[in-house]
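Shown here: the complex without one of its protein chains, the others still in place.
Going by the order they are written in, the chains are A, B, C and D; count residues from 1 in each one.
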Amino acid sequence: MRDLFAVAMMFGIYSLLTAALFMDLDAADVAFTEAAVGAGVTTILLLSSLRLTGRWERRPKHSPLLPLLVVGVTGAALVYGTLDMPHLGDPQAPVHQHVAPHYIENAPQEMGIPNIVTAVLASYRGFDTLGETLVIFTAGLSVFLLLGSRAGGRPRPGKTAIGEQPVLRLVVKVLIPFILLFALYVQLHGEYGAGGGFQAGVIFATGMVLYDLVFGEGDARLVVPARWLPRLAAFGILVYGSVGLYALLHGRPFLDYTVLAEDPMVGRHLGILLVELGIGICVFAVVLSIFYALSGRRRQP
Amino acid sequence: MSNVSDLFNYWVVVFLMMAGFYVVIAQGNLIKKLIGLSLFQASVFIFYISLGFVEGGIAPILEEGVSNYANPLPHVLILTAIVVSVATTAVGLALAVRIHEAYGSIEEDDIQTLDLEADDPDEAPSDKPEDSPR
Amino acid sequence: MNLGDHLPLLAIILPLLAAPVCVLIGRAGAAWLIALTSSVLSLAAAAALLQGVVQERTVSYQLGGWAPPWGIELRVDLLGAYVLLIVCAMAAMVMAYARRSVIREVEAALIPAFYAALLLVFAGLAGITVTGDAFNLFVFLEISSLASYALISMGRDRRAVSAAFQYLVMGSIGATFILIGIGFLYLMTGTLNMQDLAQRLPAVSDTRTVRAGFAFLTVGIGLKLALFPLHLWLPNAYAYAPSVVSALLAATATKVAVYALLRFIIDVFGADFSLGDMPLNLLLILLGSLGILVASLVAVYQDNVKRMLAYSSVAQVGYMVLGIGLASAAGVSAAILHLFNHALMKGALFLALGAVAYQMGRVRLKDFAGLGRSMPWTMAAIVVSGLSLIGVPGTAGFISKWYLVLAILEQDLWPLAMLVLVGSILALLYMGRLVEAAYFQHPEKNTVVPREAPLSLLLPLWVLATANLYFGLFTDLNVGIAQQASSQLLEGRP
Amino acid sequence: MLNAAVLAIMVTMALALVRAFMGPTAYDRLLAANLFGTKTVLLIALAGHALDWSGFLDVALLYAMVNFVGTIAVMRFFEYGAGEEEE
Partner (left out) sequence: MNLLLEGLSAACLLAGSFLCITGGVGLLRLPDFFSRVHAAGVTETLAAPLLLTGLMLQMDWSLDLLKVLLIMLFLLATNPTASHAMAKAALHGGQGPNDEKAEEDKGSIS
């Protein structure tokens, strides 16, 4: 498979199948994220960088013996590790005995929201999610450092991306409001079903990317100029951080949402919503800035 | 020694991991290495999620009259890990683009030969001109 | 809960949230100021935390108000506070030093983002030392390494970008191995909190899954540690990165990885399991000694001084790993001591190289010809920290080597003691080349004679150089804490 | 009855995969990938109802969108790739 475009598409299919597998393993949220990210963002980023680095791959010259050996050893260690594992899905496995039951029993009383995953994500292990948002922020920062926002010459307003496609432009014009609305639905729906700040941010960005693809990035940059995006991402993180720090002012430990309102339940609701909003803004800004940096760059041979 | 047939799904995951790991090590093209890397990470996620699967349970979204739910903790870990995997791939792609501009190719062998060609590693004219578009 | 209770959190939240503020403000001068103030404040928090921990052994901080196994807990014991202090101290020094060096090496438009990334590397490393949750450690590790990939690629030489890519690939593989290891442990115990893991592991410690998990974790951390066979990414990464970045990474990154290794091997798995049942102590001793020999030998033949110091870092990591491999209280305390002293030495040396790069633009051995006269202060600092690297009595390096040799002799492993001596001699060799070039060679005719580096570069450099001497002479503070930390770690559980 | 439909979809996906591997021109691969994506949306919808998963319809809707955007992206970047240089 030496045509890297085909490899990128195959990778899209692979991550799609992984998302379907997650669905089957009862992981709705994770399937949602994997589909939005694996098939959507990664494929688009891959394609836009392949545009810059060339589509064809040369046959590697050196012999595959050493890699095979290393892979074999690691694989043997992994299989050795799996021998004592409990079977798939057996309820007696230690995993389901210790920490998890607490989440399932107490989440309704303490949080009052049906989606336990969002409850654990935003409140029980909120610090992990702050770390996760910072990882995304670091990625956006690194791509900004590497490719710079103004790189690749000034945006070419009005240059249509795919030649003359009047039909496509019309349909996309109708679709984009729907996509952005769907993203908003996912953002606010995080507590009741699959969804949340991170997936919503990605869908927002995909909507803008679609606009950029079809109408040429000149127009897209007029709508959301590239200069704002790093600041927007920073703003998203500060929203998250300030919700946490607010608890500090009241003498409660960091990220304790009960201080936000008298009744702790309402406080936690509010906290989770605010936090998800912060993540959504940050992810949207980062994904879009990475796409701009890659697609806006002129091809240097 | 639990009978082996039940562990089948772990071995599928192990095979996927090793496929991804092999691509990262053996392939010369930098972008293919990145794809192999995210393949490797994706299969680790499948492993995590298969930990949390409970026979007959449903997705961890509370509904009346249902008591048996899948374990939510691995899902939370994986949501974070997917983000990490995407972030690494994005930075890797940006690096690959910069390497292509600096070296003219993203094949690992070419990069090594170009580096060795420069006789005095630091004297090499290859020092990026100051005005390269950042 | 007054301010004192929030210390573990403040030490890492300040730089974490200062990074987005730097990007938001977007002006270079302000970004540097924010970076400096936040690292100095977290240094103060770390110092206060160390006082607190010295009295009451461990400080625990529950995030979001949830009890440990369910919520995430920041748990700081003596070792954690000690490593946090050195990380914050080195970060404060590097930030104070950075202003002029960054202006010269980084394009103006990118400087605010550069400082934000520096803060994120520092915050990620500080987070690793503070967190008590295994998965949280993975997240912080990922933050610091992701930020360091971009920073390394900012170097002026085009090889910086390919070095950053190699580091990204090997770093991500290491991180994924750690993730697999944590997954195996979680599978068998059902928890992620390190203390909880420590209690629940002995029951399942003879199963193959835990052993495989242990192996993956050790290899993953070994990759991050640049342990001998897995160190290939380090020389290029440190050599071609901007001088400020290589200073910060050399002084802190590998040290925090050693801390993580200690935390997992002794705290989570228990010393008798990891160093007794599993053949890890032999492995560590073997790899450590190999690392010392091979890396020092290669360092002698390097032309680029930064690469030389990078190889010497790999050798010094070999010493620490050797200490851990001895599996004795003395050995572990020697490793902790060396962790502290090595941060001082490498920090000073890389800052000095930054000063030379600031004046000369490049740091090859030829550029050092005649520097003894033209940049006296910088060269004097290099000599002082070089002596500390070799382990001359009266410097911090000597103390850690002394305690390491004592620990070795305790188990009368004569060959190892000889090995440490040979390592010091090799260090004498490659530092000698540098000093000889600086003081006894004359610069080529046509090169311009550089002036001395500006004061803002020299001050932090000299603070670190004198710290090398201070900790060489007054050893009670340093050695006391190291021995207490290692005994607390080891007697934590039999 | 649902299972029969799910089976039919799976067969079509397999055929699409064969075309994706074999397809001489890159356009064939693109076509096959697009078809594969649409079929997966249907698969998730039908299988979700049959095995009564929860929250599967959001995933199906999202995937229809992502598949469309992916196809447009490939066409956009493919045109650049083919147009400018043939290595």
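As a convention for this text, contacts are C-beta pairs under 8 Å (C-beta built on N, C-alpha and C of every residue); 3 or more make two chains touch, one makes a residue touch a chain.
Remember, predicted model here, so these are calculated numbers, not experimental data.
With respect to the full assembly, the chain omitted from this view is in touch with A, D.
Summary of contacts with the chain left out: across A:168, A:226 or A:239, the touching residue is A:168. In the full complex, chain A touches the hidden chain at residues 3, 162-163, 165, 167-168, 171-172, 174-175, 178. The set of chain D residues touching the chain not shown comprises 1-2, 4-5, 7-9, 11-12, 14-16, 18-19, 24-28, 30-32, 34-35, 38-39, 41-42, 45-46, 49, 57-58, 60-61, 64-65, 68, 71-72, 75, 78-79, 82, 86.
Quick note on the criterion: only the chains that are shown with their structure count from here on.
Centre-to-centre spacing of chain A and chain D amounts to 21 Å, using the average Cα coordinate of each chain. Averaging C-alpha coordinates per chain places the centre of chain A 31 Å away from that of chain C. Our note on geometry: chain B versus chain D, Cα centroid distance of 23 Å, whole angstroms.
Within chain D, residues 53-55 each touch two or more of the remaining chains. The set of chain C residues that touch two or more partner chains comprises 109-110, 135, 139, 142, 146, 149-150, 153, 180, 186-187, 192. Residue ranges of chain C in contact with chain B, taken from their complex: 107, 109-110, 135, 139, 142, 146, 149-150, 153, 156-159, 161-162, 164-165, 168-169, 172-173, 175-176, 179-180, 183, 186-187, 192, 303-304, 362, 364. Of all residues in chain D, those touching chain B in their complex are 52-55. Note for the complex: chain A touches chain B at residues 4, 7-8, 11, 14-15, 18, 21-22, 25-30, 33-34, 37-38, 41-42, 45-46, 49-50, 52-54, 57-58, 60-62, 64, 66-68, 70-72, 74-75, 78-79, 82-91, 93, 95-96, 99-100, 103-104, 107-108, 114-117, 120-121, 125, 128-129, 131-132, 135-136, 138-139, 142-143, 146-148, 151-153, 192-194, 198, 290, 293-294, 297, 300-301.
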